[in-house]
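Note that one protein chain is taken out, while the other chains of the complex remain in position.
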Amino acid sequence: MKLKAAVLGATGMVGQKFIQLLSDHEWFEITSLIASEKRVGKFYGEEVNWVVSANVPEKVKDLEMQPMDPKVIDADIVFSALPSDIAKKVEPEFAKAGFVIASNASAYRMDEDVPLVIPEVNPDHLGLVEVQKRNRNWDGFIVTNPNCTTIVLVLSLKPLMDLGLRKVIVSTMQALSGAGFPGVPSLGIMDNILPFIKGEEEKVETEPLKLLGKFDGERIRFADLKVSASCHRVPVIDGHLESVWAEFNRDVSVEEVVDAFESFKPLDLPTSPEKLIIVRNEPDRPQPRLDRDEGGGMSITVGRIRKDDSAIKYLVLGHNTVRGAAGASILNAELMIKEKLI
Amino acid sequence: MKLKAAVLGATGMVGQKFIQLLSDHEWFEITSLIASEKRVGKFYGEEVNWVVSANVPEKVKDLEMQPMDPKVIDADIVFSALPSDIAKKVEPEFAKAGFVIASNASAYRMDEDVPLVIPEVNPDHLGLVEVQKRNRNWDGFIVTNPNCTTIVLVLSLKPLMDLGLRKVIVSTMQALSGAGFPGVPSLGIMDNILPFIKGEEEKVETEPLKLLGKFDGERIRFADLKVSASCHRVPVIDGHLESVWAEFNRDVSVEEVVDAFESFKPLDLPTSPEKLIIVRNEPDRPQPRLDRDEGGGMSITVGRIRKDDSAIKYLVLGHNTVRGAAGASILNAELMIKEKLI
Amino acid sequence: MKLKAAVLGATGMVGQKFIQLLSDHEWFEITSLIASEKRVGKFYGEEVNWVVSANVPEKVKDLEMQPMDPKVIDADIVFSALPSDIAKKVEPEFAKAGFVIASNASAYRMDEDVPLVIPEVNPDHLGLVEVQKRNRNWDGFIVTNPNCTTIVLVLSLKPLMDLGLRKVIVSTMQALSGAGFPGVPSLGIMDNILPFIKGEEEKVETEPLKLLGKFDGERIRFADLKVSASCHRVPVIDGHLESVWAEFNRDVSVEEVVDAFESFKPLDLPTSPEKLIIVRNEPDRPQPRLDRDEGGGMSITVGRIRKDDSAIKYLVLGHNTVRGAAGASILNAELMIKEKLI
Partner (left out) sequence: MKLKAAVLGATGMVGQKFIQLLSDHEWFEITSLIASEKRVGKFYGEEVNWVVSANVPEKVKDLEMQPMDPKVIDADIVFSALPSDIAKKVEPEFAKAGFVIASNASAYRMDEDVPLVIPEVNPDHLGLVEVQKRNRNWDGFIVTNPNCTTIVLVLSLKPLMDLGLRKVIVSTMQALSGAGFPGVPSLGIMDNILPFIKGEEEKVETEPLKLLGKFDGERIRFADLKVSASCHRVPVIDGHLESVWAEFNRDVSVEEVVDAFESFKPLDLPTSPEKLIIVRNEPDRPQPRLDRDEGGGMSITVGRIRKDDSAIKYLVLGHNTVRGAAGASILNAELMIKEKLI
């Protein structure tokens, strides 16, 4: 017996990715595709400009799109792929009406009583759900996942925390799909790099502090860590590659770092990859095109782990629309089910 | 009356760039194109796989290629575009025979008695020429320019030295032309990033210390500076983009950095750009395709200068085969003429 | 004493190209930049999203944008880079008010009394100006240039007409800049081809018949020629490459075709290239990146001319936003001046 899943913002790129990942999911069945007013009542397959694969999944082709109105939606879980400004308004309406929302939007990520969760990193932060429901007097609640670049980075930072990590300088090379569709104009990025992504560096510098912080039963005590980010857009379809310089409280060896990465285990959830962090020893890996689909896009790959005086340098790569967006929300929802929050 | 210029390694990509830049030069005239044995005696225009523009310059089309033998070459200046291993052997033979060599090869850059020069940065290091001739008992001498990534970086670091620069962490996004032709296979870089460039990080971490060092009349005292580099290849034809994190001995403001960049003036040489460092204020510049040709490829462009606690972050871009290779050697030769070394 | 030039639709990609080409023109001086209502009164340099080079030309940076109202415009010639639907309404208003319009828009190209002109191909079609003014009772008039793909093709077809050309099958590989900015989304074209360009094939199949037709003093007798086109978008920034199969009334040799191409001479106008058709003999030319800028983007390059039974196959390449758009209108305006129509 599958749970009924709704997708908020079903026609955008992340919405499509939700549908792609949910259309074969063992726990969820897509029952509601929610879109902007002008699309309501139309068949998904006829209306969407499907860009993530050859074909709209058969199962959703003939679903009529529904309005952003909690009263008409019947679902056990609502996945949100809404742009932040719309999420700001719509997600609380659904939460108030009793829905559980697994949101990829940035609108509420940094709110004190909203869990910002990567299941393998800080599952206990789901404890904030109770705080949130109490604070806001809602029947439902919102659980968020971080920004795509943050997720990939923090999955690699988590195992380093015990080694005394205190400062991170990261320079990113981010994929086009991170900007959605139509997103980046081809004339802007062919034979070019765009050295700026609006709002990105702020997210990458703050979200990790919450994710790596401690939940004390009432709130998150932010991690004592400094993250400095420079974010750049490159002509790559999928896969964010991040060049990391990490400084520790003590001298740390490459072997310790490799051990930490390899000891970090995935959970046992349907969307979990077999291996969470893949460590490559070749000099020229990870590469976006070769490594982004590892673990169905849910693994991250690290490489070029090397010493730089007392610091460590490495590269980390992850699939930005799977592990970094739709897959992140779905994994959060799976965790909530396991934790009996749904 | 122009000086006679020879090009060592004339058929490769940097060799072609030398020819392109020299074919309209007001001080030099190409008289000798020197190539590997199998090409000797053949016409340049028929033999070269010309890839840097539509047409081989008319002036050199019918030049017969000459051997790497100083005895048969007649030139006032020899530009070297040789691969490092061949340069290792050939350049000393020419220097010994009395030729002045402006070399883009890495073979002798870090030798104690070989000037490694960026004219605007350390023109006084040409004083090493006397030391070199004395040491090696040569009639001629070798003057080198740095690695392409180093040049772009160091042009931006030089004006920061007076502000108390002590540490630099740089993450690069380097163009395909840096690997020459055929260089990077298209299947390796389409929809991809290559996170490794052999030998590059070592050069970027050491050459700046010599360039920014002090010449005491006998040797270079290396600068007291730490440079940490991560080098990556991106699908861009020309133009290295470098994301810099710079730490100082004291708190430095964005305005001071902008002032320092804008106060750094070009020399008055034929290949000098009108403006040495172009500071862009837009949030999304510099971009390789838009900015690489500024100043005929001899300017560098900086942007996104921003504060990061006590550090400063910025981007710098320069044309890797002009300012970073052929143009660098030519500017060195022009400086040598001005300094009456030729 | 330069003529005053206005640009209609100054902020779009073709508008920018007009400005770039006109900013150094020996006959014209840009005096009016005309844009949509919301931009009127703003400085061009602050408002435009300039994408065609590093910098907005100094001359136009501080021009205040003007409305699409003939009453407030002072110009000797109006260049139109308007989208077709807006051109449909606005161009006649300017023509009625006495302005001469050199238009790149498709709105009026196929109107019976509107000249569709490539100066080297059918300069006599300017005779329609008199017919147009008489018909429409206008003080001014509209002269159009063809679609970018058509221009490149027809420049190569014109010299073949005397050899008995009767049928052309052309398959195109068209550059991204043909779709303007933002135009084609990067996610749509990276590692991809788009096999459809709306309205393009119709234009390429009809416009040549008018261009190659005969003006009998009152109207154009269309050429007796069949053109069949398949148009495709490829990941190339500038330069349309067209693969042509041409059938003749008689057996034609490769030599005859080469002769015809090489005998086709440019006019003596400021924007004319030195060589109109460049014939390449290498097996792998023309190539967009190498050959598109020949003659300042106003030459076309042909290659791979080969026999196919009684037909001839070849490739032709031209710069779509220079020869195929802004440069085409400017050359038309120059011809009109020479013909004393302005």
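Per-chain residue numbering starts at 1, and chain names A, B and C are given in the order in which the chains are listed.
FYI, contacts are C-beta pairs under 8 Å (C-beta built on N, C-alpha and C of every residue); 3 or more make two chains touch, one makes a residue touch a chain.
As the structure is a computational prediction, the values presented were derived from the model and not from experiment.
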Residue in contact with the excluded chain [from C:H25, C:K42 or C:H232]: C:H232
Options B:L22, B:I101, B:V184 or B:C231, residue touching the unrepresented chain: B:V184
Touching residues on chain B - with respect to the absent chain: 13, 51, 176-177, 181-191, 235, 237
Interface with the undisplayed chain - residues on chain A: 51, 53-54, 190-191, 290-291, 293-294
Missing-partner contacts on chain C, residue numbers: 169, 171, 173, 190-196, 198, 226, 228, 230, 232, 234-237, 241, 243, 245, 283-290, 303-304, 308-309, 311, 313, 315
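Just so we're on the same page, only the chains that are shown with their structure count from here on.
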Chain whose averaged C-alpha position falls nearest the assembly-wide average: B
Inter-chain centre distance, chain A versus chain B - centres from mean C-alpha coordinates, in Å: 42
Distance from the mean Cα position of chain C to that of chain A, given in whole angstrom: 47
Numbers and ranges of chain B residues touching at least 2 other chains: 190-191, 290
